[in-house]
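Beneath this line is the structure, given in structure tokens, with notes to follow.
All protein chains but one are shown at their positions in the complex.
Letters A and B name the chains as they come in the text, with residue numbers starting at 1 for each one.
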Amino acid sequence: MADPSASTAPTPAIRLRDIVKSFGPVQANRGAELEVARGEIHALVGENGAGKSTLMRVLAGMYAPNSGQMAVNGRDVTGWSTADAIAAGVGMVHQHFMLVPTLTVAENVVLGSELTRGPVLDRAAAERAVRELSERTGLVVPPHALVRELSVGQAQRVEILKTLYRGAKILVLDEPTAVLSPPEVQELWTVLRALRDQGDTIVLITHKLDEVIDISETITVMRAGRTVARMPTAGTTPQAIARAMVGRDVALALDADYAGVPAVQQLGAVPALLEVRELSVSSAAGHPVVRNVEFSIAPGEILGIAGVEGNGQTELIEAIAGLRAATGTIALGGRDLMPLDVRRRGDAGLSHIPEDRHERALVLDYSVAENLVLGQQHRFTRGAALDTGRILAHARALITHYDIRPPDAALPARALSGGNQQKIVVAREMSRDFKVLLAAQPTRGVDVGAIEFIHARLREARDQGKAVLLVSADLAEVLALSDRVAVMYGGRIVALLPRSDASPETLGPYMTGAERAA
Amino acid sequence: MSTTDPTIARVGGDTPTPAAASAVSDRASRRASIEEAVLPPLVALLLAAVVGDVLILSFGQSPGAVYRLLVDGTWGNAYGFGQVLYKATTLVFTGLAVALGLRAGLFNIGAESQLAAGGFCAAIVGLLLPVGIPSLLCLPIYILAAALGGGVVGAVPGVLKARFGAHEVIVTIMLNFIVLALLNYLTSTRLHVPDTLHTAEIGSGVLPRVSDVVPSFQGSAANATILLALLAMIALWWFLFRTRRGFELRAVGLQPHAAEYAGVHVGSVTWRALSISGAIAGIGGLNYVLGYKHYYEEGFATGAGFLGIAVALVGRSHPIGIGLAALLFATLSQGGLAVNALVPKQMVDVLQAVVILAVATSVPEVRRLLRGARRSAER
Partner (left out) sequence: MRKLLLLVAALLVAHVALLFIHPAGAAAPPAGHTIDVGVVFDLGGRGDKSFNDGAYLGAERAEKALGVQVRFIEPGEGSDRESGLRLLAAEGMDLVIGVGFIFTDDLTQLAREYPNTKFAGVDYSVATDPSGKVVPPPANLAALKFREEQGSYLVGALAALVGKSKKVGFVGGMDSPLIQKFEMGYRAGVKQVCPDCIVLSQYAGVTPEAFRNPGKGKEIALSQYQQGVNVIFHASGSTGLGVFEAARQTNKLAIGVDADQYSEAPGYVLSSMVKGVDNAVYDAIRKVKDGQFRGGIYQYGLAESGVGYVYDKNNERLIPPVVHARLEQLRQEIVAGRIVVPSTR
């Protein structure tokens, strides 16, 4: 790569040189470089496990590097502490929100650096401070609202406000768009651009290449712990970035055109494999969260549900899977699923990739092999005991077939990267004998290579005549995979369109509730 | 640092690169996990020992002399060792009972009343059984009675939790009071031998003492229930780590949402786990009733339930750890008697408390320490 120091006349905001960071025998960073100019939006891209987050944690003082130099605004800060980093204006916005749900926005923002009047928290002052900050940055959130009542997008704004409140001038955002709808992403871009125009420096960790092109000015690409490329955004293409990330050509979901109606469906009127009628679900508090939802999916069809998160998609999927009480009818190949419990629905031919990988889809302390039979443990028994031999053989086959890394069946799932954890889930759910697949956010937080792989598996299932219900907050994903597209808003299906009629432009208004259709 | 830590992903997100992580040898990770399992309790024990030293000095005694007396009175002679075994036997049962609950994510505070109920039911059955039935025939009946007694007491909080969401900690604590009061009432109003707090002696099927086989154990209460305890340890290990039900139970304890997703009925696991937990504690009652005194006596279970919690925590809810922890606490308890001439009984109570506190807090504490150590080692 080109030597970055030659090209920079003014002092860069961040300069990391030859950073090595290992955890025991695992080398997360092996000579990583990063140089970010003051007042720019810089994208740090790379596959999961490439060492991006580690490098940023080194920058934020959470880890001390084994070797290498770190400079912030020209000052040598090698091996500083988190407190030093905060004092120097380096703030990190984490992928997983670190907010207290029962406190208000203002309280969360000032938490840890509270404004007090005597021993009492000065609420009014806190709210005033938050409001001022909101106005200055365009990050508008009601200061007195409870965090648990906020949407994901709003919660993220609170995270950013919190960081800014502590005086951050260099902002690191770790995968900020993973949980946002397209309009929310656009709003975030507006905010980030405003911050940049005020002179703040922004580093964005992401996998989404269209976003990189959209927002950044400079791109640094990491692979396997090393920095492999640094380029100005102007003049590069998603393909070029992807090539640098994985070291080979990949088919990108965002530009893979919809592949057309598959052969199976063209044969004519086939009875639906999954049929949902008048399905309603209430929240624990008794509010309706899914209202009278109806749809059916034919064999060999992918029905994609688009929509901003929190509009009933989660509840819809969980109701079909049997994890949530519901009224209405759900039939799989003509068989009524309502009286069946989770296990029997699975046995009846329902596969389910849940959206929450860490809470639902995996038992993180269980081994890869054990996780590969989770939900089907009753099929891997010999008398009362688990048949460890068969479980292990099953695991070896799937690890090879789905390229799960590291290929060690005894490792706890916790020790794997997000992408490989998701591969465990996909491998498990696609390897069972199923007719209908529920895929909720199947590629969330997963790197480009794994996304490509998972999409291929979903298409494969479709081509084998299975019915697939896909829920994704990523509109590009829904459009790339679905044969028909539905939009959920406020617990209802507000639009159900053939793929040919669906586009970000036609769907957008439905997603924000601006338009309603039958 | 030559070892690896499986918790990296927790702190590092997507840090380990697949290629690098696959280079981790099995042996290194196993050694790391053994060190992680052994070192914290060792630190806790040594810490307790040092606190004990200071306490002993504050009583004007020599720590060396007191510890020597403690060891002489426990592992130093057959009788003392027998008493340690006897006490450990009860603690293994209550420890396993608590551990089973913990594995399912439940905190069973009621082992004491479950133990008492098990012993009580065994004693009642013993009074009803005609004299002269061969022991081998009686034993299954006794085990069943004790398991049933403890199991019913355990099932109550289980069902209340599964059906109504009542917190098992509160219910088991309340049940301790209710059950013990009920048993004492029944004993002292209907079943007791005049001028005593115990029932009449059981006629048939009492278990042989260790001293029947090894005469040098003469006088010690250690009896064949030890074998039942060993059996219970093996059975629980097999159940937890080798069976489907155990797999599902642990999943409920680790991640209830994932267990639910895997088709496990969390509610039924809850009440089953607490019932079995109670049954295990109940069988522990045989140690006193069938192996030692041959009658139910009020208060025989006193303290064994709470010590069982300590045993389960110190033993990390693993049957082998529980066996070792039970021996430790039994040694402290018997050793407390042996050194009673030099230091007050309360000193041993304090020692016990220090061990419990040190080990219980060492779990997250040591984790943090490990992380700090790793960081400073690499600096």
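Note that contacts are C-beta pairs under 8 Å (C-beta built on N, C-alpha and C of every residue); 3 or more make two chains touch, one makes a residue touch a chain.
No experiment lies behind these values; they were computed from the predicted model shown.
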Chains on display which the left-out chain touches in the complete complex: B
From B:65, B:137, B:214 or B:320, residue that would touch the chain that is not displayed: B:65
Touch residues of chain B, complete complex, unshown partner: 1, 3, 32, 35, 39-40, 42-43, 46-47, 49-50, 53-54, 57, 60-65, 67, 73, 79, 83, 86-87, 180-181, 184-185, 188-189, 194-198, 219, 221, 288, 292-293, 297-300, 302-304, 333-334, 336-338, 340-342, 344-345, 348-349, 366, 369-370, 372-374, 376-377
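Rule of thumb we're sticking to: only the chains that are shown with their structure count from here on.
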Chain A and chain B: spacing of chain centres that average the CA atoms, whole Å: 43
Chain B - residues contacting chain A, complex: 1-10, 12-24, 26, 28, 238, 242-245, 247-248, 251, 254-255, 257-263, 265, 374-375, 378-379
Contacting residues of chain A [partner chain B, same complex]: 22-28, 48-54, 57, 63-64, 66, 79, 95, 174, 224-225, 321, 323, 341-344, 346, 352, 354, 356, 359-366, 370, 374-375, 377-378, 380-381, 384-386, 388, 405-408, 410-412, 414-420
